[in-house]
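Report on one structure; see the data block that follows.
Excluded from the complex is one protein chain; the other protein chains are retained at their positions.
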Amino acid sequence: MSIDPNAPLTNEQLIKLHSLMVQGRVLEERLIQMYKQGDGYFWIGGPGEEAFNVPLGMLIHKGQGPEFDYLHFHYRQSATLLAMGADPVDALRQMKNTATDPYSGGRNFGGHPSIRKWNIVPVASTIETQYTMAPGTAMAQKRHGGRGITIVTGGDAGTAEGDFATCLVWSSRPMEPLPVLMIVTNNKWGISTAAAPQHGEKNVADRGRAFGIECKTIDGNDPEVAWREIASAMEYVRTTRRPFLLESIVSRLYGHSSASGANPVTDEADCLKGFEARLEARKILTREQMDSLRQKFTDELQLAHRRVREEPQPDGKTIYDHVFQTRDLVRGG
Amino acid sequence: MSIDPNAPLTNEQLIKLHSLMVQGRVLEERLIQMYKQGDGYFWIGGPGEEAFNVPLGMLIHKGQGPEFDYLHFHYRQSATLLAMGADPVDALRQMKNTATDPYSGGRNFGGHPSIRKWNIVPVASTIETQYTMAPGTAMAQKRHGGRGITIVTGGDAGTAEGDFATCLVWSSRPMEPLPVLMIVTNNKWGISTAAAPQHGEKNVADRGRAFGIECKTIDGNDPEVAWREIASAMEYVRTTRRPFLLESIVSRLYGHSSASGANPVTDEADCLKGFEARLEARKILTREQMDSLRQKFTDELQLAHRRVREEPQPDGKTIYDHVFQTRDLVRGG
Amino acid sequence: MSSMIQAVRMALHVAEERHGVTDIFGEDVGPPLGGAFTATQGLKRAWNSPLDERGIVGTSIGLGLAGCRNVAEIQFCDYAFNTIDLLKLGGMMSWASHGDWNCPITIMTPVGSGIRGSIYHSHSFDATATHIHGWKIAMPSNPKDAYALLLSCIVDPNPCMFLIPKALMRSRAAPGEEIPGIDVDDRGLSKLIDAPLGDRSKWTPQWPDTPDLFIPVGEAATVRKGRDLTVVSYGRTLPLCVKAADSLAAEGIEAEVIDLRWLAPYDWERIKESVKRTGRALFVNEDTEITNFGEHLARRTTEEFFYELLAPPKVLAGAAIPGIGLADNLEMASVPQLPSITQAMRDLAASKP
Partner (left out) sequence: MSSMIQAVRMALHVAEERHGVTDIFGEDVGPPLGGAFTATQGLKRAWNSPLDERGIVGTSIGLGLAGCRNVAEIQFCDYAFNTIDLLKLGGMMSWASHGDWNCPITIMTPVGSGIRGSIYHSHSFDATATHIHGWKIAMPSNPKDAYALLLSCIVDPNPCMFLIPKALMRSRAAPGEEIPGIDVDDRGLSKLIDAPLGDRSKWTPQWPDTPDLFIPVGEAATVRKGRDLTVVSYGRTLPLCVKAADSLAAEGIEAEVIDLRWLAPYDWERIKESVKRTGRALFVNEDTEITNFGEHLARRTTEEFFYELLAPPKVLAGAAIPGIGLADNLEMASVPQLPSITQAMRDLAASKP
């Protein structure tokens, strides 16, 4: 089923988009609180990227195997997962490294999901390595036929790693161009390092041009723009089976991670505020409706936090579990 | 001392250029013969690249320390070394891995020189790693001031390694652009792999554009073009202290290396033939002069081969020598 | 008698025909060359990758995650040292996802010395590989094992490394150790499956009908029985150990030789049984000797049955230097050779408690 990128979003879609953005923001705030209350050792996530990450999740063709989209995410994708229908409580579980954490059984940091039934490959902390793996899943999809594509996300600073170039090289080979949507969420920072003095490129996306890769830099703070541009890039990749490099300018509203304090910043645009003002002006939602929605999510997650706190921790004896698989899970599915 | 790239070469210069090209070719032919006669385990070199490599060597500002050019070469640079004034017999010594091999004491393959007094850093077999080190020497030069630049060479296929991108990124940082002349000698092959199906870029040099790096693709089979373009790129780097990416289209006249037989190919342009025809037409040299020049070099190297064959082999007991240095050789100089 | 490289090629053929291998790729793996050592000539699924080892390992993992069983080659293991992080990630797909994923891939790479490969074509990879957990690691010492180990790697649902000793590429199967189904002589086999020199575009191989052979993961082989000492080795040094043992029989020394074959997981039971019986253990490999896999085996031997040992377990390995020098004398002095192996066995047999 193909989506017309240029069809304006219906009110219903806008309301859903907004609701997911709010839920995404509230989830991150809860995760930060968990960290600050000692219910987790480390927080990293995507508050400020909801306007891009939610449309992305809504547009992903979700499922298992090559006819669906393969997803090579990094650690700021919680709102995308919500938009795909993930249970936010699972994010809390990984934050609290409980035995019930479905993503890693309490092994990995929060924000590092793995969901095979949705083709979400295990998120790793190693910056940019996902870009070396994306060509592999895309190759499988190219051969399989259909509309499934590979989507890989990462930050701006990370593009300095050779792995970003690897993805450009491998997806644009004349002998087998690949259906990869390469996404760079550019928040103009790598931890404490400002982008400007480090990047000779005007736009990161320009790096695609030499390879004949379609590329575009967009305002990722506007969810309607993001929807349109993601949908259009996806449609290009789904139909031409060729790569697209999409750079999205986003904000980083709580700094890099808990390592830098996880405190709100005031000098960056908040995509949610902007969107809410527009929804109000367009009379699609009232302030009260939005406030009560936020309150509802906040209450739900506060309760969930309490529950998760009581869930069991993994047993030290399990450290050797799953070093090897006995069955082939990824074939046949 | 600066060179006017556009000043036509004098006859004297053309004769010198030609002589070095011939000597370079004869040297490679001798090295191949050594391999074929069992006087060496492996041959790799640059026959077919003389029209580019000789002018490069002639234009290099040779010496030790940051006021001179730092050279991060790969394994096809023998003609460049000759043009810089290296003794061709040393190439034979490394080919025969004698104890007298001044480049590595019989440890490394032929074509892998190291000459500290000329800033030639040890050539390694690892494709493209030299591009990660070039920014370091260039940084030292930027700070030191003067006209010294860093020159790094490599092949076309190797640009697929992330290390090539590393050099683009590091030399074009707005906070500290670097005086690096990045050279890609494009012979359209990586061992047996043809370039066309693997490269989405029309020209490898186009990859510099996104970074605001000056770049150019030139005909490396014409020594006068090569002279002019190298001189002009060098002048740019020497004076602006910014990077330049120069791609030179060259031929590979004896295949990849001895691993692929080291036999002459017939379907690639021979830069020496083309140049000699021109010199003859312009009445700068006669066929006889050129033939006797070639004969002279051939005879010299044949004699040298016989001598080198008798030089001692390294002793097995020396394998631990030089693992560590006791003195700091590179500082102070 | 097939050579090891022919055995590898035949295994890959069987794997693409019968075991669903979708991709065999790497630098110069596809036509026209079919691999720096001819391992991949004539295979349907073989293709040339860009010159980028990180892309090769990453793409292999990606294909694996998408359910495509594949074999990726690193042209020389010397060129895998820029991919250790990716190998670590590949090895932890199952573990880090708490069993949600697996990654059915095989990374194949030539290892070790023996062809005057100089500094950057002589490295070993066993020390590095065995320190990357989550991989199964196989290393053959003869053509038939190469065939069976590679097939075993390919059908395993986990990431596997297949390390091919460069020095043994052209070694031939011993009599009685031929892969079944090959009913031609060496020349005949070569005609069937070795690509001709020159233009190969019209050539197609004629594959002999070889069966599935597997070696259970973790199963070593005792290739020579003996009572006086136990020698554990693999790859290039294994045939040298056998040769040394045979020659020492004339001196009345009977060495047992175990071909480990799988470095991870490895056959501890077999080592244990043998060393407890002989009381003497020598571990031979050619990787450099500081932080070496043989040192692991030696320390476990010491820790677990110290009081049953008649002599200190010994490790014979490569010299701890940055690389292997090109000149003959240098290579010979850098890694174990027949004389040093023989001497180490003799010394160990002679050492009295």
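Think of it as A, B and C in the order they're written, each chain with its own count starting at 1.
Everything below uses one rule, namely that a contact is a pair of C-beta atoms (placed from the backbone, for glycine too) under 8 Å apart; a residue touches a chain by one contact, two chains touch by 3 or more.
What you are looking at is a predicted structure, and each value in this text was computed from that prediction instead of being measured.
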Key: Left-out chain, listing which of the shown chains it touches   = A, B, C
Remark   = Out of C:21, C:36 or C:96, only one touches the absent chain, namely C:96
Inquiry  = One chain isn't shown here. Among A:71, A:124 or A:183, which residue touches it?
reply    = A:124
Note = Contact with the hidden chain, among A:17, A:32, A:138 or A:157, goes to A:157
Message = On chain C, where is the contact patch with the chain that was removed from view?
response = 54, 79, 81-86, 88, 91-92, 95-96, 119, 127-128, 130-131, 133-134, 264, 288-296, 298-299, 302-303, 306, 309, 311-315, 320-323
Request  = Pick out the residues on chain A that sit against the missing chain.
outcome  = 41-42, 97-99, 104-109, 124-128, 157-158, 160-162, 190-193, 197-198, 259-260, 313-320, 323
Key: On chain B, residues whose C-beta touches the chain left out of the figure   = 65-66, 70, 72, 101-105, 107-108, 114-116, 121-122, 124, 126, 129, 131-141, 143, 150, 162-163, 166, 169-170, 173, 321-333
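Note that in this section only the chains that are shown with their structure count from here on.
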Ask   = Based on CA centres, what chain would you say lies at the far end from chain B?
value = A
Query = If you average the CA atoms of chain A and of chain C, how many Å lie between those two points?
reply = 41
Message = Distance between chain B and chain C based on Cα centroids, please, to the nearest Å.
response = 37
Ask   = What parts of chain A, by residue number, touch at least two of the other chains?
value = 162-163, 166, 169, 173
Ask   = By residue number and range, which residues of chain C touch two or more other chains?
value = 50, 52, 54-55
